[in-house]
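With one protein chain removed, the remaining protein chains of the complex are shown where they sit.
Presenting subunit A:
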Amino acid sequence: MARKLLLTHIDVPGIQAFDVYRQKGGYRAVEKALKTLTPDEVVDEVKKSGLRGRGGAGFPTGMKWSFLAKPEGVPRYLVCNADESEPGTFKDRYLMTHIPHALIEGMIVASYALGANTSYIYVRGEMMPQVRILERAIAEARQAGFLGKNILGVGYDLELYVQPGGGAYICGEETALLESLEGKRGNPRIKPPFPAVSGLYNCPTVVNNVESIAATVPIINDGGEEYAKIGIERSTGTKLISAGGNLNNPGVYEIELGLPVEEFIYSDEYCGGIANGKRLKAVVAGGSSVPILPANLILKTLKGESRLMTYESLADGGFQSGTMLGSGGFIAFDEDQCIVRNTWNFTRFYHHESCGQCSPCREGTGWMEKVLHKIEHGHGSFSDIDLLVDVSKKIEGNTICPLGDAAAWPVASAIRHFRDEFEWHITNGQEAQARNFGLAHYADPLEPVV
């Protein structure tokens, strides 16, 4: 059995409650950090652990913390990014639902390390049940003396609040999230200045994903070096993988980084193979934004090596033949799934979620959606494929935030690996039309319905 650090006690009845979590060794990391370590020593442990941001970008967490500016007399903030919205990703929902104190404990440790006295957990608005769960957990932790004034008598004060979002994928981008937390539209800010210098209320701010923050608990308990022993190369520790699509056992799994992809898909300990006895066609390994790979390339690299669940191995081959670990949103497609339809679906998502600030993204995503819709519904022409490639290239790298790249990559990779299927839709227009599900009148939720 693989080692578990975050979900060790997930099956313990009542682990949602403070008392049970505490009995199982919970809040030891807070005691250890506050009573025996200085804030800088906590940052050092996280650096030693090699922990990389679990939200998608994979930036080293300890390094991010060490960039935080510390001007005299200015408050600093820690904001937890719980705006989990990347299609394919649902690990943070799972963690917050079943073991909320893991996040609260991590928030206290991380806030102490950063010298923040007020911290916020920004939860996507649709997760209202999780907002309530976290609020209850915060009240319990406060009751037990782990939040509020003079925690554990060491003179450290911390207030922790939960903020619901309003349903906008873009707020998962850290500066959009900060705008939203300030009560504004979620328009990403131009960087620099980075949040570490000027973030929430123009104060130095660190924004970390739920899983990254929860991972600081085992790092402090066992030491950063111990954590770094798990995994391969620069992919240390464990990672929560959200497995969805056509799998026998979809769900959230904690894996040790370095697990072979093949084992993850087919072994009964994890996904148990492809549902309904079908064959695997393709995989999106790290959330909808990362390049889609056909089955042969997800199982083995172009060099013929077994593909592993690590940042490096999944990226092997660059975007020509590789992909990214991203947020760990693992979507499996069986042999019956239509790549064109899925690409259109994802592109509709990005068009819907574009904040509209940058023209390449605002216009380009809409354009790609229309062209893909046309091809999917059997009205495309061969020049449309080149047009899609052209538009995607003109979005990539030309926007304030990474949403533009996230919209461009799935289109470019689908065409790169499944061009045949696009061409089939064009040469077999009528057949493509006949396969349509008949939902022709999708109303845009934002459009007025008269």
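In the analysis below, contacts are C-beta pairs under 8 Å (C-beta built on N, C-alpha and C of every residue); 3 or more make two chains touch, one makes a residue touch a chain; residues count from 1.
To be clear about the criterion, contacts and distances are computed from a predicted model.
Colleague: One chain of this complex is not shown here; going by its UniProt record, which of these names is it: "Phenolic acid decarboxylase subunit D", "Ubiquinone biosynthesis protein UbiD", "NADH dehydrogenase subunit E" or "2Fe-2S ferredoxin-type domain-containing protein"?
Modeller: Not shown, but named in UniProt as "NADH dehydrogenase subunit E".
Colleague: Give the residue, chosen from A:K24, A:H98, A:R142 or A:R185, that touches the chain omitted from the document.
Modeller: Checking each option in A:K24, A:H98, A:R142 or A:R185, the one touching the absent chain turns out to be A:R185.
Colleague: Give the residue, chosen from A:Y21, A:F146, A:F346 or A:W409, that touches the chain omitted from the document.
Modeller: Reading the full complex, the residue touching the unseen chain is A:F346.
Colleague: Please identify which residue in A:F333, A:W367 or A:F418 touches the non-displayed chain.
Modeller: Residue touching the chain left out of view: A:F333.
Colleague: Looking beyond the chains shown, say which of A:N246, A:T323 or A:S413 touches the absent one.
Modeller: Among A:N246, A:T323 or A:S413, only A:N246 touches the chain that is not shown.
Colleague: Which is it among A:A168, A:I265, A:L280 or A:L293 that touches the chain not included here?
Modeller: The one listed residue touching the chain not shown is A:A168.
Colleague: Hey, which subunit A residues sit against the chain that's not shown?
Modeller: Touch with the absent chain occurs at residues 75, 84-90, 92-93, 118, 120, 124-129, 159, 161, 163-169, 180-186, 201, 242-246, 250-252, 284, 288, 329, 331, 333, 337, 341-342, 345-346, 349, 352-353, 355, 437-439, 441-443, 445-449.
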